[in-house]
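Subset of chains shown; positions unchanged.
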Amino acid sequence: MRISVCRKEHFNAAHRLYNPGWSDEKNEAVFGKCNNPNFHGHNYDLVVRLIGEPDPDTGYVYDLKKLKDLIRENVINKFDHKNLNLDTVEFKKLNPTAENIAITIYNILRTKIDDKYEIKITLYETERNFVEYPY
Amino acid sequence: MRISVCRKEHFNAAHRLYNPGWSDEKNEAVFGKCNNPNFHGHNYDLVVRLIGEPDPDTGYVYDLKKLKDLIRENVINKFDHKNLNLDTVEFKKLNPTAENIAITIYNILRTKIDDKYEIKITLYETERNFVEYPY
Amino acid sequence: MRISVCRKEHFNAAHRLYNPGWSDEKNEAVFGKCNNPNFHGHNYDLVVRLIGEPDPDTGYVYDLKKLKDLIRENVINKFDHKNLNLDTVEFKKLNPTAENIAITIYNILRTKIDDKYEIKITLYETERNFVEYPY
């Protein structure tokens, strides 16, 4: 009787796609306008999904108010209104693609949420470009 | 060659989260403002997904017009513009969390739809809080 | 050089449409399923629009962070997760139609916001039914 419960949050951040092991020309060729050295930015929409069994006393799989607070404390406060490349430890060396941001958020929340829950992250970089981890 | 077909419907209802086996204090502590004795309410968005094989004569897995009518007759007419706790037999004793509403809708539709179709229910309590059953 | 700035917030509430000066039959005939004595509910989306001139020092017409806080303190805290008919002084005697809720929110905010700003309220009762005041 597995059921998933989902909470949507958002954050606004600047970033730049860049591989420091490559020349400027190769970075420009691969990442195009996303490689702009002065950064660009997005409104990121984040959906966190927990999969588990409902508690018979509450009817909850997980209190979504608590999930909201957990996401805000551990993810939104870290990334909102930040430059992902310059202001965060997570992306000092890791290229902040949507894929890597989703994996990073998964790893952060995985340490905060009981292992009896499966976790899935959906991250919308724009309304038209989005990723899901793990699939 | 399994394919899923989905239909979105909605209903507006009042509810209150409450465990009658608990004290008022415990209900307040666990359910917070969702425990308001005078109820609050939501516009629920419901997505019903059927998974099956397309019929070679029609190209349909399931006629979505028939699925729409089936959902309206068996789910929407029962819950729309109702108080889930007071006006429905389903939630007289069952706490109307999003999880329990989704499971209840699944159970209702499971008896109306041929077993050759797998069914999945997604229920949005708000744009930011939603559940899926089964996962 | 008039410009409008808008902030969207939401609240979830129960209500019932009802005119106490009418018979039950007339209430039922006029308000239909919205007259359910046990209430139903909605996710209300609220857009507050202020019209004024940008301040040359800030580039702001009005700080939207302040507008958000003002709306939450004076409107959302009052109506969210409440039964509009039973839990609020505003709708003890006033029928909580979308029109009357929008006018009430306008009147609340009008006392909190400097008269140099014009105010407009858009209230979505559902995605398909909404009102704007004043027009």
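Which chain is which? They are A, B and C, in the order written, and residues in each are numbered from 1.
Following the convention adopted for this analysis, a residue touches a chain if its C-beta (ideal position, glycine included) is under 8 Å from a C-beta of that chain, and two chains touch if they have at least 3 such contacts.
Just so it is clear, the model here is predicted, and its values are computed rather than measured.
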Overall number of sequence copies in the complex as this file defines it, 3 displayed: 6
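We take it that only the chains that are shown with their structure count from here on.
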Category of the chain touch graph - line, ring, star, complete, other: line
Central chain of the complex, centres being mean CA coordinates: B
Centroid distance [mean C-alpha coordinates] between chain C and chain B, Å: 28
Length of the line joining the C-alpha centres of chain A and chain C, rounded to whole Å: 34
Chain B: positions in contact with at least two other chains: 127
Chain B-facing residues of chain C, complex: 10, 12-15, 33-34, 36, 38-43, 80-83, 86-87, 126-127
Sites on chain A touched by chain B in the complex: 1-9, 49, 51, 54, 57-61, 63-65
Of all residues in chain B, those that touch chain A in their complex: 17, 19, 21-22, 30-32, 94-100, 102-103, 127-135
